[in-house]
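What follows is a short report on a single structure.
Every protein chain but one is kept in place in this view of the complex.
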Amino acid sequence: MARVVVDPLTRIEGHLRVEVEVNGGEVTDAWVSGTLYRGMEKVVQGRDPQDAFYISQRICGVCPISHGHASTMSAEAAMGISIPEGARLVRNIIEGAQFLHSHILWFYTLAALDYVDPVKALEANVADTYALAQAAGTGACDFGAVKDRLAGLVNNGQLSIFSNGWFGHPDYAADMPAELHLIAVAHYLEALQIQAEAAQVIGIMGGKFPHFMTSINGGTSFVPTEEKLDDVLFRLLKINNWVKNTMIPDTLAIAPFYKDALGFGGGTGKFLAWGVFNDPSFDLTSRYLPGGAILDGLKVEDPDPAKVTEYVEHSWYDNAESNLHPSEGEANAKYTEYNTDDKYSWGKAVRYDEQPTEVGPLSRMLIAYLRGVEPVQDLIDGTLSALGAAGKPEVLVSLLGRVAARNLETAYVGDLTVGWVTEVIEAMKGGSVDLFTEHEIKDGSGYGLWEAPRGSVGHWMTVKGGKIDRYNVVAPTTWDIAPRDRDGVRGPMEEALIGTPVSDVEKPMNVCRVARSFDP
Amino acid sequence: MAHEDHGAVYDLLKSRGVSRRDFLKYCGSLAAMLGLSEAMVPQMVAAVESGTKLQPALWLNGGSCSGCTESIAQVDTPDVASIVLDLLSINYFETIMMAQGDDAEKAAEETIKEGGYILIYEGSVMTGQDGNALVINGRKSTEILAEAAAGAAAVLAVGSCAVDGGWVAAAPNPAGAIGVQEFLTDEGISTPVINLPTCPVNPEWIVAMVVDVLLLGKLADGSILDELDDFGRPKLIYGQSIHDNCPRRGHFENGEFVYQFGSEEEKKGYCLYPLGCKGPQTFTNCPIVRWNSRSGWCIEAGSPCIGCGSANPTKHGGNWVDVGTPFLNRHRDLPLGGLGNTAPGTVAGVVGGVAGAALVAHGVGMKVAGRMDGGADYEPMKAHDAKKMKKGGGE
Partner (left out) sequence: MAHPAHYREAHPLVFVITHWINLISMVALACSGFYIHYPFFSGFMGVARGMHFFFMYVLIINLTLRIVLAFFVKSATVLGSREVDTDIKNWLPQKANVHQFGAWIKYYTFFKKDHPLGAKYGVLQKGSYILTVPLTFLMAYTGFCIYSPVMDWGFFQAGLNLVNGPMNMRIIHYFCMWVFIIFTAIHAYLANVEGVAPSRLIFAWKEEEGLHFDADGNPAGGKSH
């Protein structure tokens, strides 16, 4: 029996500590700790309802758009504002661009190094690499130059961000050809440019990324013009093309070498999504990626925000009461010590219907699949066939499934985003586009439920005397990295780590893979 | 992968498939981006060609949202891969580095041992909960920063959080956030700090600093520090207000304003000043370098500036959230620290009202007292003198 600690878990947003107990080469227990406390909710209180949009999105530099939208929606709900059709589309496009950006960045920049060994790529034969790329139907680029660049880096001895990487780790698929490693490294570099183009869409429509400006209470302050929409559409088409012809083929080419990852990393099997991308009805369950909860087998029910509660027994807060709804809870930070038997995280144990539910692309894609969203069904069914698991969506509840779901969602969102731009263009042809609803500041309470690329996000706001009286956020990562609750029930990531094979306790590659698959 | 004496940086670039022609072009575009004259290019080329090895660097995240890392990932001149592979050897970079856990920490330790590195710090310094607001690998993040900064050639505090705590330090500052400069001063660490505020940092500025250090040798000869203002910010970047360089400035001077989102004026792209634009009080060159590879920036996208580049590393309370909220209003309130806010207009209203009422009452009094026409009769002598005289007379 050994306690194994990975701290910091790198290539994620923020600071995370993962501790596991390994018995007989498998994880038998796990503790996940968020090691940073900032107290954003207290900063927002007492300020104008509009200010929360700007401040609260800065919780997360990778998913600020989603926090911003959830915040704006909570303010609009509290003050009884409904937004016009044009603003709905503009917000969807900006959010969609962030999904594209985030998922591409996650797969290549953050996660790929868990499956692809850059040193192995040096053994590749460049000619064979082109052949393999063609066979896999993925994008080709100057593989020779990439290999030379890599060789220069290695020969130089200054490895920069690759310093102390686990090169040659036995958990890298032994039978994965060096040429596939080289393709992936080449696309790792290419992806940096593609994700940046997705962010440029937000640069145009939101002012900048990370942290955007335009989705203000009442609609949007972005005014679409032919010129700007053209800049946006051109980029989205390029990204969409790249996702379909590089990212998805890469996923399908690499996945078969890691089929064992269908056998672990699944977790609680309970899922939640508030849903994202509004259709004209603004109804959670009819969003393009609809809301839902999966608590019992693969059956989906409508989500109910009243069922969200937070436990703090294992978190560094000295609240008198626990298991409260986010709009009632108050976070009184009080660090004691890191103790896996007692308190060990700044994250609260957020639960849906008292159960640890996973959030993120896997939740959304499963819910969309079960709700019969056709493009999602086509994508998932196609992938299941490719993996030899046709008709068995339950295999997606695994490490590999979680990775695949994210990449498939990228393809779906790419199409949607292009579609919304087209809708705005059509609306402009037909005359004007309504973008903003004038309103007064009113007292009231409301919440905004939405999805970040990494999972469900909810903001709760109470306005009193024209100022924010209460503000509470349940961030996506809070769901997934939740510590134990009052009864000692593990959080989703902790549960997903159980059963993970560990070949080397010094370098627990699979533990990192599972933790990272949540995009925490 | 032994460490040994390396060839010139240019040789490195050459070995990575960069031709001399490309290299010259690259230096030229860097010069253009930085607003340097073409005449600087040969100097930059010479500087690079005489280099011996990549400049080591550490990128540490304090109380950050990783937004500044995200931001540097968006730069394209040069792209981020060139920065982390060809220009700098960033041996610790939590959000994108390959290593994890203890191995990641070891990479940082080795770099610190060797010295001569640049420390890039993202996020606020978390002093709250006795330093336990952020613990990495069992160590308080404040300890890690103190150690890494003490041995660094210079610290680049990127983003408003690293400069003065940023939004994390906004009232009531629940996690005790402060900026790097203040922390190092408190700890008695004299490593020079270069501050690059805005939330997140604009990546073009990091590149500008990298070029200053690598290509122009400005850290080696210390001249980089002479080009900083009182807040440790490069004057070239932070010397002018957003308002002064705003493409909508003409509308401001013409008095053409947007008073309401969704209005005709908004569609015409008029000035956003009445909607609380903080451009006049915010000093960055955002309108010139723009954001996300020059694809846009806040005001062009239709949003008033919220002043995320306002920061004061020399004292508390100057963070952009405390200074800039309410973001979409013309400000009338003067923050008085713990005493809350006071609005001069309101105070004036109250004082003026009281004064007005007093004057009216006084006027009525004057009328009643019959002083209106020519005033009351004069006292024959000062009351004080009269009293004194009486007293004196009594003696």
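Note that the chains are named A and B in the order they appear, and that numbering of residues resets to 1 at the start of each chain.
The rule is short, and it goes like this: a residue touches a chain if its C-beta (ideal position, glycine included) is under 8 Å from a C-beta of that chain, and two chains touch if they have at least 3 such contacts.
The shown structure was predicted, so the numbers you read here are calculated from the model rather than taken from an experiment.
All shown chains touched by the missing chain in the whole complex, by label: B. Only one of B:Gly115, B:Pro247 or B:Gly352 touches the absent chain when the whole complex is considered: B:Gly352. Check B:Trp59, B:Tyr92, B:Trp167 or B:Phe252 against the missing chain and you find that the one touching it is B:Phe252. Within the complete assembly, residues 229-230, 239-241, 243-244, 252-257, 273-274, 278, 280-281, 307, 310, 312, 314-315, 317-318, 322-324, 330-335, 344-345, 347-348, 351-352, 355-356, 359, 362-363, 365-366, 369-385 of subunit B touch the chain that is not shown.
Assume only the chains that are shown with their structure count from here on.
Subunit A and subunit B have Cα centroids lying 29 Å from one another.
Interface of subunit A with subunit B (complex): residues 5-15, 35-40, 42-43, 47-48, 50-51, 54-55, 58-62, 64, 105, 109-110, 113, 118, 145, 148-149, 151-166, 189, 192-193, 195-196, 199-211, 213-214, 216, 218-223, 231, 316, 333-335, 338, 434-438, 507, 512.
Listing the residues of subunit B that touch subunit A in their complex gives 1-4, 6, 12, 15-17, 53-54, 56, 61, 63-71, 73-76, 79-81, 84-85, 88-101, 103-107, 124, 126, 128-130, 132-138, 167-168, 170-175, 177, 199-200, 260-262, 266-267, 269, 290-293, 295-303, 306, 308, 321, 325-329.
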